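Just one protein chain is left out here, and the rest sit where they should.
Our next item is chain A:
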Amino acid sequence: MDVFLQVLANGIMLGGLFAIVSVGLTLIFGIVKVVNFAHGEFLMIGMYLTYLAVTGLGMHPFAALILVVPVLFLMGALTQRLLIQPLLAAGDHHIQIFATVGLSTALINLALLVFGADIANTPPHGLRMPVEIGPVRVLVGQVVILGVAAALVGALQLFLARTRTGRAIRAVAQNRAAAELMGIDVDRLYALTFGIGAACVGTAAVLIAPLYPTSPNSGTYFVLIAFVVVVLGGLGSIRGAFAGAILIGLIDSFTGFYVSSDMREVAVFGVFLAILILRPSGLFGRQLRQSHVSP
């Protein structure tokens, strides 16, 4: 029984990790309708920045938030403004895919150039210490990630539902042409949304860096799972992404323990494919609707 609970706890912790990486991707996809293939590289850059802040400036990893989050926000907003927006204006909605894939590759190579292929380990400052919660043991840093992921989802939902800007962001997602007629500066809101999405993954980076090694390819693994989570949750649904992340975390953890650790990805992607076929709108998406984001 205790083993089962431990595996369950591991799954939930892993789910929290996937959730915090996916939230920003969901937001960007749901509103701007851009699949940001460079999302993982945003994460990787955030992790390196955290590493630099902790080792170079002697900051506590959490203090690195004040540096990493604004930098990532800017990166996101500039990506939208300087890369995606001109392409959208040119009227080609497919080329953005190549653009973000290109950006992804460029960022990986930039990281190789600057940091080399070696692994950077961010000092954990106690975040790798285990805590006992009843019969299970997890890491302090994992609990923090789960808590922040949940808080981030809640905060984003409140922002979208209650604030004027949040309402305008939803309006743009539901009907871009009408939003323009309301006097909404759509390009500005797109840049803002992209920035917020990137800031979310910046937050994730700060929390992940003390637990996982950082390398130029760090983003690749996480982002693959993030795409699964986003599709599973119902494209553009933030709450759905959170639930989808926990589900994937559980599948990963249970398969790894009860079947074989080699089978984890087989199980995750098997479930992913099954859901794509049986419920293309995602587990938590209401209908096949691509033009909205639900809070």
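By our rule, a residue touches a chain if its C-beta (ideal position, glycine included) is under 8 Å from a C-beta of that chain, and two chains touch if they have at least 3 such contacts; residues count from 1.
In this text, contacts and distances are computed from a predicted model.
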Identify the UniProt protein name of the omitted chain, choosing among "Secreted protein", "ABC transporter ATP-binding protein", "succinate dehydrogenase" or "CHAD domain-containing protein".
"ABC transporter ATP-binding protein"
Using the document's definition of touch, tell me which of A:Asn121, A:Gln174, A:Thr220 or A:Ser281 contacts the absent chain.
A:Gln174
Quickly run down the residues of chain A that touch the omitted chain.
91, 164, 167-168, 170-171, 174-175, 177-185, 292, 294
